[in-house]
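Below is a structure I'd like to ask you about.
Note that this complex is displayed minus one protein chain, with the remaining chains in position.
Let's look at chain A:
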Amino acid sequence: MLKTVVLHNVLMETVIRRRRSDSVKMAAGQQWVLVEMVQAFYEAPAYHLILEGILILWIIRLLFSKTYKLQERSDLTEKEKEELIEEWQPEPLVPLVPKDHPSLNYDVVTGPPSHRIIVNGKECINFASFNFLGLLDSERVKLKALSSLKKYGVGTCGPRGFYGTFDVHLELEERLAKFMRTEEAIIYSYGFATIASAIPAYSKRGDIVFVDEAACFSIQKGLQASRSFVKYFKHNDMEDLERLLKEQEIEDQKNPRKARVIRRFIVVEGLYINAADICPLPELVKLKYKYKVRIFLEESMSFGVLGEYGRGVTEHFGVNIDDIDLISANMENALASIGGFCCGRSFVIDHQRLSGQGYCFSASLPPMLASAAIEALNIMEEDPGIFRVLQDKCKHMHKALQGTPGLKTVGEPLTPALHLLLENSTGSRTNDLKLLRAIVDYSLDRQIALTLARYLDKEERFLPPPSIRVVVTVEQTQEEMEKAAQCIREAAVKILK
């Protein structure tokens, strides 16, 4: 770089000098030019001569040096390129999965996935599906879905924008908003895509999201798609969250102009699927107003479970739902249909109708599934006692599982999906999983259908420990729950010794 600059200067200099002499003695012939030059040489000040001398030496040096780094990276010839292409061997598209991979062979369910379920040919009582309110088996829901099918067919053949909006979609959105007592609701055709689309609709590159470490996988994917800064705080640890918020506050004071455009969000789950406990929502709301952060709440596990009328964690804590900026939940657990929804104020929700990727670019929810969800909501509204029953059963199951030898029950008494962890890990995840799987198999043989909680080991930000999932539903009787607890105890004694 320096060399080029110098060279350029030198050239400019010579050009200017040449021009000057040319203009003076253009017509006078060659010897006059020489004389002029000699004359100029005498007249010139000493410093000029020295400078000129140095420049000439530089030129000579430049001419004879051969350290052009740019030249060294000479372009490849066509032949070399061909050779490189010939040489390149890609990795196989996917690595080979070993035949005995623990999750390669799924358990096969024959017949309906309801309270009584046939797993691998064995008839069992279902302690694995998230069918909390038993609505999957409801005749009313089935008949409503059937009549909807007879009216609309199955598929919608288009996204919401392009004639994929059915009157039942609008009805469902209205009903959900009314049920949750919010201004507006929006439905998605896939539970997983709901929060995963909602987060990137608001949080963009440069924004900051504070997330609980136990956040579920769809939240993690939503965050990744948003490309925002993600700051994880320890699970349900408000002090840790406040520490991060304070850090950010200090950061903001350094650069207040930037701080004015950075959006901040707290993303939490109402009832954590991975940790089976409830988020401290009142504290979160306090922090929200103190630090001016918006709260997004994922309620897939708590919607239709917590609260007197099943409105979820806001009702459970008596928090004003308007204090939560966005609530998202899927309709696949308590509502026992398919899809998900977001609800909140119109100012927030309406933005997703053009920015929610999973909403705009995906085919809409089959109308029969929307009808099924509407009927499920009807049942929930007509009989709010159902939530009380579920909560009592959850407490009962939680109590019954206490003191299982070698297994630790993780989760609050109110959670319908508990985790059973090994008290003493063998030190290897694979072996732990094998032990737990043995317990599951033992139970399957005794008419209790359980399942391992599955995770993608390498993809999870904070991989939860291996566990057995125990799901409580309103359909399970006292005896069945006792039997399940008894069975797990036996298995634990037998297998864990």
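One rule holds for everything that comes next: a residue touches a chain if its C-beta (ideal position, glycine included) is under 8 Å from a C-beta of that chain, and two chains touch if they have at least 3 such contacts; residues count from 1.
The rule is simple: contacts and distances are computed from a predicted model.
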{"item": "\"Telomere length regulation protein TEL2 homolog\", \"Isocitrate dehydrogenase [NAD] subunit, mitochondrial\", \"serine C-palmitoyltransferase\" or \"dolichyl-diphosphooligosaccharide--protein glycotransferase\" - which is the UniProt name of the missing chain", "value": "\"serine C-palmitoyltransferase\""}
{"item": "Sole contact to the chain not displayed, among A:363, A:410 or A:438", "value": "A:363"}
{"item": "Residue among A:316, A:469 or A:483 touching the omitted chain", "value": "A:469"}
{"item": "Contact residue for the chain not shown (choose from A:129, A:328 or A:409)", "value": "A:129"}
{"item": "Missing-chain contacts mapped onto chain A", "value": "76, 81, 84-85, 88-97, 101, 103-104, 106-114, 117, 119, 126, 128-131, 135-138, 141-143, 145-146, 149-158, 160-167, 169-170, 189-193, 202, 216-218, 221, 224-225, 260-264, 289, 292, 294, 322, 325, 330, 332-333, 335-338, 345-348, 350-351, 353-355, 357-358, 360-363, 365-366, 368-369, 372, 449, 451-456, 459, 469"}
